[in-house]
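With one protein chain held back, the other chains of the complex are shown just where they sit.
Think of it as A, B and C in the order they're written, each chain with its own count starting at 1.
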Amino acid sequence: MINLALLILFLPLLSFALQIFFGRRFEDKKGEWVSVGIQFTTLIMSLAMFVMMISRNDPNFSLEMQKSWLDLGVFKIDLGVYIDNVTIIMLNVVALISSLVHLYSTAYMAGDVRYSRYFGFLGIFTFSMNGIVLSNSLFMIYMFWELVGLSSYLLIGHWWEKKSAADAAKKAFITNRVGDIGMFMGMMIIATVLGTFNFQLIADRILDGTWASNAGMLFGGIDPHKLLTIAGVLVFMGAVGKSAQFPLHVWLPDAMEGPTPVSALIHAATMVAAGVYLTVRIFPFLTADAMATIAFIGGFTALYAATIAITQNDIKKVLAYSTVSQLGYMVMALGTGAYVAGFFHLVTHAMFKGALFLASGSVIHAMHHSLHKLDDHQTDPQDMRNMGGLKAKMPITFGVFMVTTAAISGIPLFSGFLSKDAILAGTWTYAANVHDGWLANLHMAWILPVFGFGAAAITAFYMFRLIFMTFYGEAKKPDIFKHIHESPKVMTVPLVILAILSTFIVFTLPSVNPISDHGWFTEVVQSPETAVTTGAAFDLEHFEHGMHEAHVPAMVTSLIVAGLGILLSVLVYLLNKISAENLATKLGALYRGSLNKWYMDEFYINGIIRPFLKGCDAVGRFDLEFYDHYLINGWGRNTKRTSRGVGFADDLIVDGAVNFSGIIFQWLGWTLKFIQTGKIQNYLIFVLIGAAVLFAVNVY
Amino acid sequence: MDHLSSYLVLSAILFSLGLYTVVTRKNGVAILMGVELILNAANINFVAFSKFVTHTLDGHLISVFIIMLAAAEAAVALAIVLNLYNNRGHINVDEANALKQ
Amino acid sequence: MENHLLSIVTFLPVLGALAIILVPKEKLDIIRWGAAAITGIQLIFAIWILSVFDFASGDVQLVEHFAWIPAFNIEYFLGIDGLSAPMVLLTALLSFLAVFSSWNIDKAHKGYFALFLLLDAGMMGVFTSLDFFLFYIFWEVMLLPMYFLIGIWGGPQREYAAIKFFLYTLFGSVLLLLGMLALYFLSEPHTFNMLILAEQSAQFGQAILLGMNAGKVIFILLFVGFAIKVPIFPFHTWLPLAHVEAPTAISVILAGVLLKMGTYGFLRISWPVLKEATLWFALPLAILGLINIIYGAMAALAQRDLKKMVAYSSVSHMGFVLLGMAALTPAGMNGAVFQMFNHGTISAMLFMLVGVVYDRAHHRDIEGFGGLAKVVPVYAGVTALAFFAGLGLPGFSGFISEALTLIGAFPVFTWITIFATVGIVLNAGYFLWAYQRVFMGELNSKYEKLEDINGRELFALIPLAIITFFLGVYPTPMLNLMSTTLNQLVEVVKSAGMAAGL
Partner (left out) sequence: MDLNQIVADLGLFLPEIILTGVVLLVVLYDLFQDAEHSIRSGYLAMGGLVLTLLAVLMQDTSAPTGIFSNMLAVDGFSNFLKVIVSIGAILVMWMSFNSNELKGRRVGEYYVLILVLTLGMYFLVSATHLLSIYISLEMVSLMSFLLSGYLKEQMRSNEAAIKYVVFGAFSSGILLYGFSLLYGLTGSTSIFEIQAALAAGNVQPALLLMVLVMVLVGFGYKIAAVPFHFWTPDVYEGAPVPITAFLSVAPKAAGFAIIIRFFNVVFSGDGNPNMEAWSALENLNWQAVISLLAILSMTVGNVIAIQQSNIKRMLAYSSIAHAGYMLLGVVVADQTGIAAILYYAGVYMLMNLGAFFVAIHVKNAFDTEEIEEYKMLGYKAPVLGVIMTIFMFSLTGLPPTGGFIAKFYIFRSLIEYGDMYFWLAIIGLINGVISLYYYMRVVKAMYFGKMELPERIHQAPLNVTVLLVILALPLLLGWMIGDPLSGYAQSAVHFFVN
């Protein structure tokens, strides 16, 4: 099984190497199918692992293999593979989406300038993503973490001729790095205290008291529990960056500058979920405070991003904010201790959001072709205000859109309903039962369900808004509409597959109850034992019991809020009973805030980046123009100025190199030159004075 | 006048006069005369010390040599001053400042 | 022959320089290929040295030791250990590759290559000598060719840059000399032998110099000497200028090898010989390391000149070395030396790449390009690789060494390390920003006909890229090479501190 996992890990790297070194030569000769083939091979392998897992049906299954990578004697880092059921499911998700995106891209990207390279980059992405999934230690996960960052950079910037794309790529990388340094700090704390990066060992050593006894060596004897909170939150910072949680979410919407299949693969289904996956991995050693922080950030992000999604007109931007929002859900779930629910939502979201993006790609593809036919390079093919009525022309795409929108909105019979419901139940339970962590201490735990249900309502609203604007109503640009066609099979087949995978039954088998998430998934994935023995938020049994109790009220409430959202959407965008414009003017500031993403980008640019760059400029200038120039060379220049007046040795100083010797020497030299009058008798007097001074100095 | 101190005072006066002459006179020959004064001040010292302190002839001996060397020095110096006169038409040392920077 | 490997590897370039002087200046190819051959042979010898080097031993090996100027107990003492072995390899490697970056030197070739080889010998000597006096001689000898190489073959402000470099370093050198002499006279019997000096470390801490603890005074003297080479803020202002004005190959050597000599000096002399003072000054050094990291990165962000940006990035990267060294933990120490090696290879690549575009476009203004990836895809690819290596992406060696220094420094200088991690973000910032402005966006129509990187340039770059990548994936060989020695070093310094009650 380890070997299988290693094959899954490294095959995409092979694809990358082949495409980078030989891809160009085979661009016209179906070279891309090598990559597609490799990807599907890994999918088959993953499925094999999946089948084994199902047949084993052991929630505690785990396998670990590690090799020494870096050994300094007293300090060492091992790299290794850790496989449990979560890993296997995640591998399947990655392999599946990646394969489908590969397939889809053969049509979507056809004729692109850097076609082979695109597939190469998909390869290195898949490799790095698998690396994250298989990592058994924080250090290794960090390495692959950065590598997915790299692939994300490369793919977002695929069309780097556009400044916006290049900007977005850079922004994504750097924003992620901000999160990463937090993660790195957390790692350093853990490594310092425990001497290991390995997930299992960390948990073990926290459990056996090593943490408590060693923690005092940092920050001058800090409380071990507090340090663990800090470490946990810091590592989670990495997830904040990668999973686009507030306040580091700003890169994800911009990342939509990349090709749409990339958005589906990286910025919806897999990479952005890596943050959630990381949180899953560190879940056992999160303290109550850390979890409260995580839950709060997740919940806030869920609601916050949803409010922005309402007003976006770019089809991909809506989906991007929706992704941020859904990731917030997952994070919030993990923070509330609803481990299974969080991971479950990750998987279901990967399916329906992948499908949504690919479907939107299908729409954009069609728009693009139509515009191409019209020779129109002005109109934005992604703007929903240019669409409308596409239902008739693109039935398959529309169908997929409907299914997946239902899933994301939490409508029964679809997968999203199950997972979202579980999360909401989790927040409900948390609010009701929590007795530690700062949210509880501040009596603010109730805010999490508010976030959750609020976001659920808004999600339903904007997703249907998207559907209505795109597929219903009149075609807003008839001449464009005329040339719209359904996308080719290689594109629609993946769509349909993913739509199917967005139904409830896929996850509940062998049970077929559409409103309960019991099934194979809950069989194989179970919440791990926490390593934090003191001050845990609540005990596990208690929590599961609470979940069970909260299940029904949460479900009902969520159905109601989703229904309200849909209803409003229908009224505004389908039936036009309420004018969107009127609503916008009435809401005024709120509307503008949402449209402008609550001015977060502006805040970053004007509040942080610009001042910082100015600071850098100041440093750069200080260094060369002030420090070096004045303090080190300046003496010389001053002398130059004075000496112009005096009118001597000008050429010498203009010569440039004097500026080191300093004004004192210059001045001294000048004075001494003055003494050297050429008159012998002056000299003699100076000698006498000199002798007298020598005498005087030594007498006293 | 048979105290050592009288000789020393005399020599000190001579020395000072010599210094003064050397420093103030512009005429090359006069400056050389100032030098002679300094040398003779030393001579007086040597002879006086010889007579009053050591009671040997060492000092006398030295002063004889000094007189001799002073003559040699004067010869050289005058030759050079003469040369200066040949070149410039005067022996004003003060104006010899072509080498000023 | 094995007994004299170090002498051979050190003095081979001197012979080469003499040989090149004898070649008639019209025979350009003989001169170039001769230089390449000599440095190539030197590289082979360096590899040979590593092949006979015993990785398991932390002691000095391949020793050549005999009296030289007996009156002052000056010895001809060469030897390498895990600290110097990587540097020997680095020097030989970069010297060899830099010859190929020197191909388009356009005047006085003979002088150039002769001086270049002398420089090579000087650098090699610094890393192989174990007698302080000998070390100092090589340290200074290397200055002279550098002065000419910058001053004659450099950019428009070359003369200023050369004299500034020279004065700066000479100023440091004289303090170094003072420190060296003070050590000599405090040792008993008087010696320049670094190993014996290290053994007598305790007595330097007790002696008094200038009314202060002699160890500390000497430490400061040596510090200034070494710090100027590193360069450590505030002694760094020669660096941007010298780098910018120097011809490509010399920038490569400057960044790749010369800067390492400063930190090497610390680890070779200050650390083992002045153990107590080292512990005493560890915190200020770490702070300076932090300043280097942040200040260098911020200055790099502000630059419009590509080469200046890379130069400041060196300031930033060397800050990590300093931080790791100051921490005196195995991870920090190994990370620091590994970073020295990695910065050598990576910054060499960066400077070579800057040289490539400068040769074609005749300017280095970051804003003056745009969209170059379209016309020079291979160059853009290699540059991307080098930039990502520079910003510390996992998979490249720089990541490991930076991570190690930070991890090593963290337990000791927690807050400093926390601030230092900000440097990681800033590094990404200036590299990516520069990359975007140069290679991405609309193609600047001026450069539609820009030639892509050629075979010779690639030949110099690819070995470096491979090494960077290889060590990024599998750092063990290099770490094995140095860890025994460095762990010992940490051990002795720490235990000396323990003994002194620090």
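FYI, contacts are C-beta pairs under 8 Å (C-beta built on N, C-alpha and C of every residue); 3 or more make two chains touch, one makes a residue touch a chain.
Just so we're clear, the structure is a prediction, and the values are computed from it rather than from any experiment.
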Neighbouring displayed chains - absent chain, whole complex: A, B, C
Among C:F77, C:F96, C:F127 or C:Y184, residue touching the chain not depicted: C:Y184
Chain B residues that touch the omitted chain in the full complex: 8, 11, 15, 18, 22, 28, 31-32, 35, 38-39, 41-43, 45-46, 48-50, 53-54, 58-59, 61-62, 65-66, 69, 72-73, 76-77, 79-81, 83-84, 86-88, 93, 96-99, 101
Residue ranges of chain A at the interface with the undisplayed chain: 649, 651-652, 655, 657-658, 660-661, 665-666, 668-670, 672-673, 675-676, 678, 680, 683-684, 686-687, 689-691, 693-695, 697-699
Residues belonging to chain C that touch the chain removed from view: 69, 71-72, 107-108, 136-137, 140-141, 143-144, 147-148, 151-152, 158-159, 162-163, 166-167, 170-171, 174-175, 177-178, 181-182, 184-186, 207-211
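Simple rule for what comes next: only the chains that are shown with their structure count from here on.
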For chain A paired with chain C, centre-to-centre distance based on mean C-alpha positions, whole Å: 36
Between chain A and chain B, centroid-to-centroid distance (C-alpha), Å: 96
Touching two or more other chains - residues of chain B: none
Junction residues of chain A - those touching two or more other chains: none
Residue numbers on chain A that touch chain C, as the complex places them: 69-75, 139, 142-147, 150, 153, 157, 160-163, 165-167, 169-170, 173-174, 177-178, 180-181, 184-185, 187-189, 191-192, 217-219, 613, 615-621, 623-624, 627-628, 632, 656-657, 660
Of all residues in chain A, those that touch chain B in their complex: 673, 676-681, 684-685, 688
Residue numbers on chain B that touch chain A, as the complex places them: 19, 22-24, 31, 93-94, 96-101
